[in-house]
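Sharing a structure with you now.
Complex shown without one protein chain; remaining protein chains in place.
Up next, chain A:
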Amino acid sequence: MTTTRERQKTHATVDPAEVEKFSALAEDWWDPEGRSRALHRLNPVRLAYIRDRACRRFGRNPLAERPLAGLSVLDVGCGGGLVTEPLARLGARVTGLDATPAAIAVAEAHAGAQDLEIEYRQATAAELVAEGRAFDLVLALEIVEHVAEPAVFLADCAALVAPGGGLALSTFNRTGKAFLLGVVAAEYLLRWVPQGTHDWRRFLRPSEVAGALRPEGLTVRDVQGLVYNPLTEAWRLSRGDLDVSYLLWAERD
């Protein structure tokens, strides 16, 4: 794996098979009881994490009105906009990016109906790098496990973080437990997400993410596990248990 910017093509990281898979899911993004149920349940925990980290980084009060006012945010792999819209309500200027045209169409229609101003683009992180864009906050949530070349993708995401900015990433860990719970249980037993959504071999360990971000000038400051309680149907953060999936926060100095 190489992260040399010169040899990168703008669509190198997009996997056409993954794009097709998510096109079929697009209309379900906003149905909380549909195939995105798990993401809807996960949303409060990851939004709180992103808000609190960003507020600490930029010296804001997370409980204030519109705590992210004025900050620019890029949501890579935004899907139907489940995270994009809340960040816009918190005051950020948000750009949502997705390789799947159907997702962008759903996201634009939904944001329009909610009177939210969000820039949605069917584009890749690499294309925005080529345009010379930079953001205070870059999000790569539940996306790196779906791209063809994770190291290139991570380098692109890192390159889009403005000086002083931060990056939040969430994904599955590459452990036996993640395979059992994230793939076998979630896809085949509980049917939370369609079968074939995840390929365990593409999962990354936190150290591998950190290794891909470091050459681009980003330092990982925090990693926390995401733990699911099937009784309360709620997710929570855990400092000790990174075995299944995790949230990671990195900063550019």
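Operating definition for what follows: contacts are C-beta pairs under 8 Å (C-beta built on N, C-alpha and C of every residue); 3 or more make two chains touch, one makes a residue touch a chain; residues count from 1.
In the analysis below, contacts and distances are computed from a predicted model.
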Taking the list "2-octaprenyl-6-methoxyphenol hydroxylase", "Molybdopterin-dependent oxidoreductase", "ABC transporter substrate-binding protein" or "Cation:proton antiporter", the UniProt entry for the undisplayed chain gives the protein name "2-octaprenyl-6-methoxyphenol hydroxylase"
Among A:Lys21, A:Arg41, A:Arg133 or A:Arg221, residue touching the chain not depicted: A:Arg41
Pick from A:Arg51, A:Arg93 or A:His146: which residue touches the chain that isn't shown? A:Arg51
Residue, one of A:Pro86, A:Pro150 or A:Pro206, that touches the chain absent here: A:Pro86
Can you list where chain A touches the absent chain? 32-33, 40-41, 43-44, 47-48, 51, 62-63, 65, 67, 85-90, 110, 113-114
